[in-house]
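A single protein chain has been removed from this complex, and every other one stays in its place.
Chain naming follows the written order as A and B, and within any one chain the residues start at number 1.
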Amino acid sequence: MSSQGEYGGLTRRTMLKASGVAAGAAAVGGCLSMFDQEDPPVASIQDAEIAYGNCWMCCHDCSQKAYVNDGTVVDITGVDGNPRGSAGPGTEGTLCPKGLNQLDKTHDPDRIKQPYIREDGELREASWEEAFEYTAERLEAFDEEHGAETFLDAGSWAETPIFRHIWRDLYGTPERIGRGVHVCAGPTFVAGGMMGVGSNNRMPDYQNSEYLIMWGRNPFSSFAGQFEPKGILEAVEKNGATLVTIDPQHTQTVQKSDTWLPIKPRTDGALALAMGQVIIEEELYDEEFVEEWTYGFDAYREAVDGKTPEWAAEITGLDPDDIREVAIGFAEAAPQAGISIWTGTAQVGNGWKAAQNITALNGLVGNVDRPGGLRMWQSASPADPFEVQGIDLPNNAEGKEPALRKYEEYEEYPVRHVETIAHNLVPEMVENGHINGIYCHHDMPLKDGNAQGWLEAIEEMELVIAVDAYWNGITRNADVVFADATQLEKDTIGYGSWNSYSQHTWITGGKAAVEPQYDTKPDFDILVGIAEAMGWGEYFPWEDHEAFIDDQLSAFDLSLEELSSGDRNYELIDEYPYEQWKDGDGPAFRFDLDQVPPFVAAAEETGMDTAPEWVPPGTYGDELSEEYPLEFYDTRAVYFSHGSDQALDRLTEKYAERHDLEDREYRGNYLVINPRDAEPRGIETGEMVTVESETGAGELMAYVSERTQPGFVTTVYGYGEGSLRPDDEGMNSMKVHDTQMDPITGQPDRHVAVDVHGGDG
Amino acid sequence: MIELLDLPAFVEFRWLPADYWDLSIPVYLYLAVVAGGAYLTGASACFLRSLRDSGACCLESEIARWGFLVAVLSAAGAGLAVLSHLAVVYRAILFPIYLTNFGSWITIGTWILVILSVLAVVCLVLQLFGEGPANDEGASLFPRRILAWVGFGLLERLDRLVDRVRPPMAGFAALHVVGSLFALATIYTGFELAIVDTVPLWNEPVLVPLLFLTSGVAAGIGLTLGLTMLFEREIGPVFGGYALAVGVLSGVSLLLVGYGWSALATSDSPAAAASYVQLTDGLLYVGVWVVVVGFLAALVAGLVLGAAAVTGRLSPSIERLGGPALIGSFGLLFVGSLVLRLLFLLAAEQDPVVVVGL
Partner (left out) sequence: MGEQWMFYFDPNRCIGCDACSIACKQRHDRDATADDWRTVSHLKRGEYPDFEDVPISMSCMHCHDAPCEEVCPPDAILKRDEDGIVTVDRDRCIGCHYCAWACPYGAPTYGDDGLMSKCNMCLGEGPGGGHGQPPKQKAEDGGAKPSCVDNCVGEAIKAGPQSEVMDEASEAAARRFENGAYGSRVIVEPIAEDAEAAEAIRSGEDDRADAWLNG
């Protein structure tokens, strides 16, 4: 078993005292240890100082409270009533298992403890000054040799917006890859946006809902802020809400649901059309809303015509009566009925139509921005510190075309009409010399599709700048590695949209709980350091991140000090009403996207209709075959977010315990396989098996369970080659993946046709 | 669609791990009673000797010395076994200070074992040294030879000391009666298990202590007898009487095992059922047969040969085989009786926690 997180036999807090008692203990020698076996001294949280902040383990800003003793974080918990980490006023604020582990992460001796630069092919320890100078030299040389426009900004998880100003506005690159659209849930985000609801199709107004459909989602294990599971539990308990889950796998959300539709993977689009057909046939749709506030209903009506539950039953493997019942239940509860979609229906080749067909149901029943339905969430608007300081930033990326749109090599990819980059295509762009460098900020593209291509591309790139806390496939291959501080060592501010207060915008923040441990720095300081070395210091006059945040907070007449003093560190800002679309001009909702030019262009090239329609699996992705008869998909567990928590022992231990495999030394991911697939292959729980697709393979430990559908095998992603597991333990789930994607958004299609071999049987 | 409401109510258990004790504990539980059985053998041999009033040199003296020696060694073995399991040995050694809960069978048992050990040592010393033993002969006197070899006049000094403190006859009787009571008190080993409510296999407050006593005492007598017989091959009425006792105790043990087995097999408790499955499946099943064969062999050999010897009907041809047969069957008994305790530990299952459900 890994001994990471232990301090050579000493635990965190004993380490504090160890030096003090060392001399005394040495004098008494071994006698003491033979006789009185003292408990390790533990610093009481009662005497600790309290520091507030935002949790950033999954980047969703649950407020947190840290207990600090002698510069060490000794305990951490949530803040009651906070918008993201509680169910609202008067309720308990908590941190999830990932969030709790910030404590270990902060004091983890396996962190990257200082900057590194590459010299003669090897990474060596460097001072901060050296690292900044080195970075500036390399960036300047890169610009001269390859052009700044071939440098890719992958600063996804930065906790400050200034990285965009540095790479786009100052360095001048138009290349930018994000997480949301590009690898997380492209169809959900983009289809939602084009249909008029933004990406709010992910997050219903839980607390006011009476009917909730978790469609390809498991918010009891994989949530974007704990207000999600908490809000659902409240809706079930207080409103008597019906909870429906549509998922091929049994999950903790399924366990708590009134109804589970164990759908065949990749057939969600058909189910959604059939539900629409029932709702129209039963005349349960919101005629007034459809008539007055939507566009393209005729095309939708035509699209669902004849798509009866019986038709969908054939495709989805569900019972037609069940489809009818859920459709009617949803429509009757509307507008206090919401659907949540995110990655489950999006990381699929036919995910665009799944997103479009499912989102259409919201328009149909008229739950858009009504209590308990699809809420049009608003965010607080902090001030732009550059404006506050009167700083005029240049736009050096102006007029530069991203390679995807610029070069004819990519003309066959319809995604170029909708997006400026596609995750799966980056390796090809590197090969073509159109991308030659990358800035990775806690980003781990190696685990997100076309993994083999990316592994090679990272090695190929001329310049890799990494900001991270752990050694992984990116940092190990970087030319310069900046040791990032953790959230507990940084000043923080958060002001997202959805939360447990249905009608309020909010902000939350706090000052660093402890000094950066080892020789690390907060990302704000790292970015400013790079900027200063590049000669852009004039644009960054702030003394520190707190001063920058204070400028942001000036819009609310607040300072970070004020925000995070007292017994909480969040504020509700503005109250906003429901039915905000009444104030807008034009339709609130579009069923047909024939008036959205980028989509029309992309759809034309792919042969898609602009209205909802049924696209069978395999049209844009893998088809199951005799050789590869199993459908593989990667998932999340409550213990890990974006594949960067696997370094933390408490989490990997719990993941092993969850599978009753804690007694094994292996701490990689597990392949969940149904006994009906495992038995004929002679596979038993605890055996190492190989997953093989047409383009790649990987090895991991099998977990035979009835929780997954026969024919459907899954694992948690973020393990294996290129990950931060010691010795690349486990399987990089995307090693079996190539360039399968949704053609409209470029979202990697993570459903891969595979077979599984091995076991001892 | 899965209508969860249609499913029958969720009645499930959580099984607890049941591996809190390592194998030193059954050894401890066993040797303590073996010490008791051997002590009883020694004390009773002294009593028989006093009835015959035949001086020092006789079979009863040999049995008495072997008995007390086995008692001392077994008690010491039991002590070491239990100490090897504990985390803080010195606290157990300071038991008069630390073990204050006299409601705990471990506290009670510690006192019983310690007192029995002390009494057994005293009895052994009284039987090994002094004028009588100095003029006696027999294999069991080997400690004297060892002390003589060591020299420094140790042996002589001990003889003189024992002669000076040797109690009168009534004192001996009192010592042996008290010692025998403590020997019988090793029944506590059964209570140590039997009061654990959470383990149905153990929780038989009459059966388990009784079984531990009869089987352990039988093994203690058998071991003493076997050692004596290695050097004294003649199977007379005294041997016969002891063999008969071993046979009877083994028979009673077998009956108790049988009764317990049927109780386990018919129990409604899921933990009892799990224990039963373990005992009828795989390696433990072999162990069950070792126990049965051990008790059965001692029962048959003890009863048949013992009864024949007591009544003087042992033909010379059978007598030649009788010695090895008794030694062999007592050996099987000794092993079976230990395995019995190992099975009690290895097949132990704690009642699962009823966590949810009707």
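Assume contacts are C-beta pairs under 8 Å (C-beta built on N, C-alpha and C of every residue); 3 or more make two chains touch, one makes a residue touch a chain.
These figures come from a predicted structure and were not determined experimentally.
Undergrad: Determine which one of A:Asn54, A:Thr160 or A:Gln226 touches the chain that has been left out.
TA: Missing-chain contact among the listed residues: A:Gln226.
Undergrad: In the complete assembly, which of A:Gly186, A:Pro262 or A:Gly696 touches the absent chain?
TA: Answer from the full complex: A:Pro262 touches the omitted chain.
Undergrad: For the chain left off this view, which of B:Cys58, B:Ala173 or B:Val196 is in contact with it?
TA: From the options B:Cys58, B:Ala173 or B:Val196, the contact with the absent chain belongs to B:Val196.
Undergrad: By the contact criterion defined above, which parts of chain B meet the unshown chain? Give residue numbers in ascending order.
TA: Here the touching residues of chain B are 2, 4-5, 7-10, 12-14, 16-17, 20-21, 85-88, 91-92, 98-101, 103-107, 110, 195-199, 350-351, 353-358.
Undergrad: By the contact criterion defined above, which parts of chain A meet the unshown chain? Give residue numbers in ascending order.
TA: Touch with the absent chain occurs at residues 1, 5-6, 11-14, 36-37, 39-46, 74-78, 91-92, 94-97, 100-101, 103-104, 220-221, 226, 229-230, 233, 237, 250, 252, 255-256, 260, 262, 638-639, 649-651, 653-654, 658, 674, 705-710.
In this section, only the chains that are shown with their structure count from here on.
Undergrad: List the centre-to-centre spacing of chain A and chain B in whole Å, with centres computed as mean CA coordinates.
TA: That gives a centre separation of 65 Å.
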